[in-house]
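Below is one structure, written out as structure tokens, with a few remarks after it.
As you look at this complex, bear in mind that one protein chain is not there, while each of the others sits in place.
Lettered A, B and C in written order, each chain numbered from 1.
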Amino acid sequence: MQEAMIKRAKELLADGSVKRVIGWKRGEFAYDITPAVFESAEELDKDFVFDVFTSANVSKYLVKESKKEGKVLVFLKPCDTYSLNQLTKEHRVDRDNVYVIGIPGGPKLDIEKIRAKGITGILSVRNENFTLKIETLYGEETMPFSDAILDKCASCKSKKHVTYDELIGEDGDILDSDRFDMVEKLENMTAQERYDFWREQLSKCIRCNACRNVCPACTCEKCVFDDPASGVENKAAADSFEEKMFHIIRAFHVAGRCTDCGECSRVCPQNIPLHLLNRKFIKDINSLYGEYQAGADTTSRAPLTDYTAEDCESSIVHERGVE
Amino acid sequence: MNKNLKEQVLRSSGVNVLKCMRCGKCSGTCPSYDEMEYHPHQFVYMVEKGDIETLMKSESIYKCLTCFACVDRCPRGVQPAKVVEAVRLAAVRQQDGNRLSADQIPSLLDEDLPQQAIVTAMRKYAK
Amino acid sequence: MQVNENKEFQPLIVAFCCNWCSYAGADLSGTNRLNYPTNVKIIRVPCSCRVNPMFILRAFQRGADGVILCGCHPGDCHYTSGNYFTRRRMTLLFSMLDFLGIERDRTRVEWVSAAEGAKFAATMNEFTEAVKKLGPNRRLEDLRCRKQ
Partner (left out) sequence: MQRIGVFVCHCGTNIAATVDVKAVAEALSHEPGVVISQDYQYMCSESGQNLVKDAIKEHKLSGVVICSCSPRMHENTFRKAAASAGLNPYLVEIANIREQCSWIHKEIATATEKAIILGRAAVAKVHLNTPLTSMESPVVKRALVIGGGIAGIQTALDIAEAGFDVDIVEKKPTIGGKMAQIDKTFPTLDCAACILTPKMVEASQNEHITIHSFSEVEEVKGFVGNFTVKIRKKARYVDETKCTGCGLCTEKCPMKKVPNEFNMGLDNRSAVYIPFAQAVPKVATIDPNYCMMLKNGKCGVCSKVCSVGAIDYKQEDRIIEEKYGAIVVATGFDPIKLDKYDEFAYSQCPDVVTSLELERLMNAAGPNGGTLLRPSDKTHPHTIVFVQCVGSRCDDSKGKPYCSKICCMYTAKHAMLIREKYPDTEVYVFYIDVRTPGKNFDEFYRRAVEQYNVHYIKGMVGKVTPKSDGKIGVQASDLLSNEQLHIDADMVVLAAAIEPDKTARPLATMLTTQMDTNDFFTEAHPKLRPVESATAGIFLSGACQGPKDIPETVAQGSAAAAKAIGLLCKNSITCNPCVAHSDELKCNGCSSCEKVCPYGAITYIEKEFRMPDRTTAIRRVASVNPAVCQGCGACTVACPSGAMDLNGFSNSQIMAEVDAICK
């Protein structure tokens, strides 16, 4: 797959149809792969990588890159195409200036889960028939592939590319995922239990802003949290603010716009399950206002900029679920 | 005027007599009108004035059929029948107002008669 | 939060009222001398759709014990559709607060027309009582903002 991608990217660079390529770049270790922009065949040959760890959603980089001179080639997994669609819809990305090659999705791996098995000194990881062969400084280890899958991939919602100019590999289908199970579990707790759960989780927040910075829905020219005029500006980590305000405001800002790519939770150094907040909104929107998947298309009206005269009253919150 | 009695009737009936606009539709529709000394609209008005003892002494409280025609027709939702019933209850619950003495009861007993009715009857009938 | 002499908890309630219906309804309950508790402090906004969820969070953060948002009845919005957007936004916000374990009775949306002075007063009485029962807002308050 990686070879096919590099080959095609080189072709497109060579014939001048694209100026740049967005993909993933190998890091110091096999697992610390980062998104990167490549401008030449040499760079591609040297660093371009596509494997079990290329989980990052690179669509957000198009906000800047698509505004530059010349077309940009981007390799997008199915989940990433939703983000691109949403960005296109919000006029954040100039779709005409982007050439999308759809590539197969995950499941990708979570290095933390491998480490959690006590495996250290990791040099490379290969998937052979759903068994991971892990080469370490201390010899080869194995573990079941399924034990190391990233959470966001475990509850994958779709293997279908919602936008692309060409495909490498097969397109998939929208899946019947169990992504709302945890939200539902929380809904069925008592208010006190939910409060305790979130206080424990959110109090871990160190306000590194990684969730915001990685989020493809968070592309504001000036983020309200950085804007002294917004009234919620807050750069330092202050405990109670994080617990109570920051994450609620952030979740509300992306409500109806979040494509559920799961990046927020993936990058959180404190392992706060932030995606649950977004999923709660998605679940509510689906059940109250009809199924809606942000990024599924570029034309439909977002649920929060739409209404019907028959919408339920807000008191529905008081009437359902567990107090 | 007996304030306690009025309060008792208002509470046991649950009726807001102040809603009455004196249209008399209750009395206009009452099938027992001619039997009654005081008519449904008078019940409402007299309870409002607190003149309940007069009503309690009147036979009218036993002439009301509790057919609820007045309740159905009242444009203001006053529910006169409930007021009549409350005055009736007040009369029945009065102490020492029994109209039957205890030794008269055995001869009147009927197996099918509920206990409650016997006690009520003792206070209501005869004498 | 205020505590008076006999130590009964007095909640602080912020009410956002749209200028065209609910604020006028509040005025009408005043004109008709219909009582509601002093706990309620009204902030005038042009339309209920002007109320940013942030304002509500802000009020809680600063120590409000309950926040109520009043607007025109659906279909009667002075600006045609404002309250429909309000309804969706607040439904989702309230649901999220509930999800985070915040007492659901601390927030409410009520539609009060300019002619419903009595409804305004009754709503405020009811809401104040409900919040009083919950006690002080501890889950959303920012202790740094607490009055000395």
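Note that in this section contacts are C-beta pairs under 8 Å (C-beta built on N, C-alpha and C of every residue); 3 or more make two chains touch, one makes a residue touch a chain.
These numbers were taken from a predicted model, which means no experiment stands behind them.
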(request) Please provide the labels of all shown chains that the missing chain touches. (result) A, B, C
(message) Give me the chain B residues in contact with the hidden chain, please.
(response) 19, 21-30, 33-34, 39, 41-42, 69, 73-77
(message) Which parts of chain C face the unshown chain closely enough to count as touching?
(response) 12, 14, 19-21, 23-24, 26-31, 33-36, 38, 41-47, 49-55, 58-59, 62-64, 72, 75-82, 85, 89, 113-116, 121, 145, 147
(message) To test your reading of the contact rule: which positions on chain A touch the chain that is missing from view?
(response) 67, 90-92, 219-224, 227, 229-231, 253, 257, 301-302, 304-306
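Heads up, the rule we're going with is that only the chains that are shown with their structure count from here on.
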(request) Select the category (line, ring, star, complete, other) that matches the graph of chains linked by touching. (result) other
(message) Quick check: how many Å separate the C-alpha centres of chain A and chain C?
(response) 36
(request) Between chain A and chain B, tell me the centre distance in angstrom, where each centre is the average of that chain's C-alpha atoms. (result) 75
(request) Please work out the Cα centroid separation of chain B and chain C, and write it as a whole number of Å. (result) 46
(request) Note which residues of chain A are touching chain C in the complex, please. (result) 183, 186-187, 191-199, 231-232, 238, 240-241, 244-245, 248-249, 251-252, 255, 277, 280-281, 284-285, 288-289, 303-309, 311-318, 321, 323
(request) Spell out the part of chain C that touches chain A in their complex, as residue ranges. (result) 53-54, 57-58, 60-61, 74-75, 81, 84-85, 87-105, 108-109, 139-140, 142-144
